[in-house]
Each structure stands twice: as structure tokens, then as C-alpha cells.
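Excluded from the complex is one protein chain; the other protein chains are retained at their positions.
Chain IDs A and B follow the sequence of writing; residue 1 opens each chain.
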Amino acid sequence: MRRREPVAPLDYFRRWPIRLWLAATMVFLYAPLLCLIAFSFNESRRNIVWTGFTLDWYGRVFQNGSLLEAFGNSLTIAAVSTLVSVVLGALVAVGLWRFRFPFKPAFEGVMALPIVIPEICMGVAMLVFFSRVIPWPGGMPWPANLGAIIIAHISFSFPFVAVIVRARLASFNRELEEAARDLGAGEFRIFMDILVPHMRPALIAGALLAFTLSLDDFVITFFTAGPDTVTFPVKVYSMVRFSVTPEVNAASTLLVLLTILLTTIGLRLQGGPVASTQGNH
Amino acid sequence: MEQEWRQAKRPFAAIIGPPGFWLALFFLVPLAIVWAYSFGRTLGLTDIAITGTLDNYARVMDPVYLDIFVKSLGVAALTTLLCLIIGFPVALAITFAPPRAKAWLLMLVMLPFWTNLLVRTYALMAVLRNEGYVNTVLGWGWDGLRAMGLSLSAFQPLPLLHNNFAVVLGLVYVNLPFLILPLYAALDRLDRSMIEASLDLGAGHLRTMREIVVPLALPGILSGLLITFVPALGAYLTPDLLGGPDSQMIANVIERQFKRANDWPFGAALSFMLMYLTFIAIAGQAIVARRRRARAGA
């Protein structure tokens, strides 16, 4: 038996008031989510008292056509928006990193706008734009009917990708590019063979962020979505407004699982949870 | 070194062109239209005439709406303050945790941040409503007291949902990770020997926090506060789902103008007022940060 090591002055982590505080905060952050998940397996519709285990609510989710459709819409929108956002974001990052041009600070400022302005402002802007300027034709076949939402999502996602990729480019050794040029590579080759591999971790992090932002977004979608283009958050919103039911719990749990899955994959691809902290603004 | 764009016009156009075009068409143009609408008025049901009027902005100054602005600012400030109070010890614990625990704690803080906002708000509703977990547990306790012979009236559930309390709680719940992460980043960058030197010179832990840690981590703390304040100020979903009739925030009023009241010009003016407030907050943070840097001479 070895005596416990004494708590050194800077061992704040090991002081009991701080530990208590930490534990309480974690309970605050996680208890509601864990309750939500737990009661998605509860038999009782009342959602309060545990009466027995069931998977019925998941069954209902999978029979609920409109919910499934909304889920499909969300995934489709997120996938397309991520793809385009990563390309556009990477281009911005490379452009800002590489070129000197007039009004560059202004350009950078405008590029940061979608990140900083309140969602509601962007939401109404999109509403106005798609109802008055370019009315998205109704009755288009799926997934073209999602076009307006996808465009809106790309607009607020790609600046985030740009920020992440640019941070990564700061660590690029420009001599590599010069060496490639010296060896006879053209602009395009340099971009694909030298720059893209260097940006890879940031592209993955950016893609993960863009996907989550798109999947997560309610406000902007709420203003862009029509009656036949409902996404998962918008659908859940309308369900939540009526009542709190275990069915919503089950659908939410599925989304949480998807989030955890995506985050895990993203962290695996990047190598380690700490590396991804730079991905947040 | 950066390259002059004129020396490589074609690559420059190929790289900056598409995102620049996208941003202009699908972001700046919509914003510009909203801005233009804010100087217009509705004609009939659907048409808007941009007349250059300032009536919409004058209406923003109406006490009814001014109150909502003040209230939104207050709620956002309170949320930010609570996040700071809750988040600071958490960030401190993460900073000084051993590497393995640190990675896990960061993970735990980030996971809610990646989780859908609506799902989290909904989870909180289930906790707070009259038939929610908190009230149910309290009700059991109450019934227990009654069973023990105390003469008490029947349990009245605490009104936890659909009021201002719920809105602030919800905003804190949703935004806490936003503050903890930058706070952690700021504290982690801090040279630990600064803290040790202060302790060594006779200062206690609280004094050291006040005199050394907070001033040195201030730029990081300020940007964390900003990252929390801005979304809280523009919050729509939280007051909408958790708030009561008197918990309207700016975003809810804006939404009403566009979706129900059909007064787009006024909604546009409100939107831009909200945006200006956001810019003021950002500028304020930037000015404080720059002044500090200038004073430090770095």
C-alpha cells in the first residue's frame, strides 16, 4: 500500500471543491441528454416513470414516413453542402494565404461575416432572397427541391472550413512549393500534389464541422424550408411544439448516436481528440 | 511570401473567383436586399416599396421594442456571466488535469457542442416541464413528507418551464461549451511559473487568480465571452421553446415580422439593429484586446 500523493499547490484538478464543481457541471451537461436517451426505451408514453424496456418507439420512428423523409433530407443536404463547402473553403483559404490583392482585409472581413452574424439575420436574408429574387421553383423532383436549403447551408458553412484550413496552411513550408516548381510542376500539379496533402487534416476537420453545422441548423433552414422540404430539426421542432413524446426521444437518440459516430470517425481520421480542439472557431 | 495577384492572374481568378462569387451572390446580395427593405414599406400583401423612409428604425425606438432589445442584452449578459462563473473552475480543472484525463474532459465538453441544438433544448424541456423529471422527483419528496404526517397541501409543481428562468438556464446549457473551450485554451497557454511565482511571493490562490491569471488570460477570456454573448443575443430557438409569453427576445420578434405579421421592412430594420449590436460587441472586444496589447507593448 502506498500513501496517496499529497495535493501540490497547482494540482487544481485534484482539489475536491473543483472536482465537485466539475462533476456538477458534467451532470448539468449530460443528465438531460442521458434522461432523454434512457426514456426513449421506456414503455410508458408519459415519459416520466420507468415502466419497462421497449424498442417500440424506435419502431414507430422507422414507420413514421415524414420523419424518415426529413431525416433523409437532412443527410442529403448535409452531404452536398459539406462537399461544396470544403471545396469553396479550401479555395478561400489558399487564396488568402497565397495572394496579396487590393482590399484583402475587407475581403477577409466579409468572409468572416457568415460566422459572426446572428443566425436569424442570415435566415431572414435567405427567406427574402429565395422568395423574391430567385424563387426556387416549387414541385421540383427530389433532391433538386432541396436546392435553396443547400445553398443557404453552404453560405454559412464554407467560411468555417476556410478558417480551419487557413490555420493549417500557416504551418506550410513554402519551400516545398518552390521545390515542386523547381522540379517542373505546374500550378495545378502543385496544388494537388503538395498543398492538398498538407491540408488534409484540416479538410477532414472542416468537413466534419460543415456536416455537423448543416445537420444541426434549425433557424436558417426554418426560414428557407417549404412544406415539402422539411429537415430533421424542423420536423422535430414541429413535434416538440405539440408534445413531449418518447417517439421524439427515440428520434433524438438516433441523431445523438449519429453525432457521436461522426465525431469518433473524425477524431480517428485526425488522430486524437486534442487535435480537434482547434476546429472550434 | 505572399504573391502579388497580378503576377498570377489566372490562378488567382481560379482560386478566389468561385468562393468570392458564391459569397457575393448567396450572402451579400440577400443581406443587401434586407438592408434595402429596412428603408421601405409594405404595399398591399406582398409588395414592398423602398422609399428610403426611416420609419422602421423609428419604430425600433418604440418602448415596446426597445424593452425587448434591453431585455435581450440583459439576458445575453446574464447568460455570459453565468457561463463564465460555471466555466472558469471547469476550464481550470481541465488545464491542470493529467494528459489522459484532459483529453477525456475536452471530449466530454465538446460532445454536447456537436450535438444538435434542438435535441439539447428538447432534453431540457423534458427535465423542466411540470411533468418533468425535476418536478416529479420533488413531488415524490413532497408526498414522502406528507406520508410522514406533515400537514401539507397537495404538491404544486414548480413553474420551471416557459419563463425567463428557463430561457437563461437553456442559454447557459447550450452555450457553456462555447465558453469553456476558449477559456481552457487561454489558461493552457499561461506560463505556469507565473502562478507559482505569485504563490511564492505570498499571494493566496484567489488573489493569484485575480492579480495574475485573469489579467494574463484576459484576451482569451474576452474572446470566450464574445463567443458566448453573440449567439445568446441572437438566440431564437431557446426563448421560443423554453420561454413564456414575456420571454421574447429580438430574434423571436424578427421571426414574427417575417412569418406572421408580414411586416418585412420592420423585420429587416430589427435584423440590422441586431446585427449592429453584434458588431458593436465584436468591436468592443477588439478594442479592449488591442488596448491591452498596446499597454503591454507587445
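Following the convention adopted for this analysis, a contact is a pair of C-beta atoms (placed from the backbone, for glycine too) under 8 Å apart; a residue touches a chain by one contact, two chains touch by 3 or more.
The rule we apply is simple: contacts and distances are computed from a predicted model.
Chemist: Under which of the names "Copper-, silver-or heavy metal-translocating P-type ATPase", "Spermidine/putrescine import ATP-binding protein PotA", "L-serine deaminase" or "Anti-sigma factor antagonist" is the non-displayed chain listed in UniProt?
Modeler: Options "Copper-, silver-or heavy metal-translocating P-type ATPase", "Spermidine/putrescine import ATP-binding protein PotA", "L-serine deaminase" or "Anti-sigma factor antagonist" considered; the missing chain's recorded name is "Spermidine/putrescine import ATP-binding protein PotA".
Chemist: Wait, the hidden chain, what does it touch out of the ones we have here?
Modeler: Taking every chain of the complex into account, the missing one touches A, B.
Chemist: One chain isn't shown here. Among B:24, B:197 or B:280, which residue touches it?
Modeler: With B:24, B:197 or B:280 as choices, the missing chain is touched by B:197.
Chemist: Who touches the missing chain here, B:6, B:207, B:259 or B:290?
Modeler: Hidden-chain contact among the options goes to B:207.
Chemist: List every residue of subunit B that touches the chain not included in the displayed model.
Modeler: 191, 193-194, 196-204, 207, 211-212, 215-216, 295-298
Chemist: List the subunit A residues touching the unshown chain?
Modeler: For subunit A, the residues touching the absent chain are 3, 5-10.
In this section, only the chains that are shown with their structure count from here on.
Chemist: In the complex, go through subunit A and note every residue touching subunit B.
Modeler: Residues in contact with subunit B: 9-13, 17-19, 21-22, 25-26, 28-33, 35-36, 39, 46-49, 87-89, 91-92, 94-95, 97-101, 107, 110-111, 113-114, 116-129, 132-133, 151-152, 154-155, 158-159, 162, 174, 187, 212, 215-216, 218-219, 223, 233, 236-237, 240-241, 244, 248-249, 252, 255-256, 259-260, 262-263, 272-274, 276-277, 280-281.
Chemist: Along subunit B, where are the residues that touch subunit A in the complex?
Modeler: Contacts found on subunit B: 1-5, 8, 11-12, 15-16, 18-20, 22-23, 26-31, 33-34, 37, 86-87, 89-90, 92-98, 101-127, 129, 131-133, 136, 173, 176-177, 181-182, 185, 192, 195-196, 199, 205, 227, 230-231, 233-234, 236-237, 241, 250-251, 254-255, 258-259, 264, 267-268, 271-272, 274-275, 278, 282.
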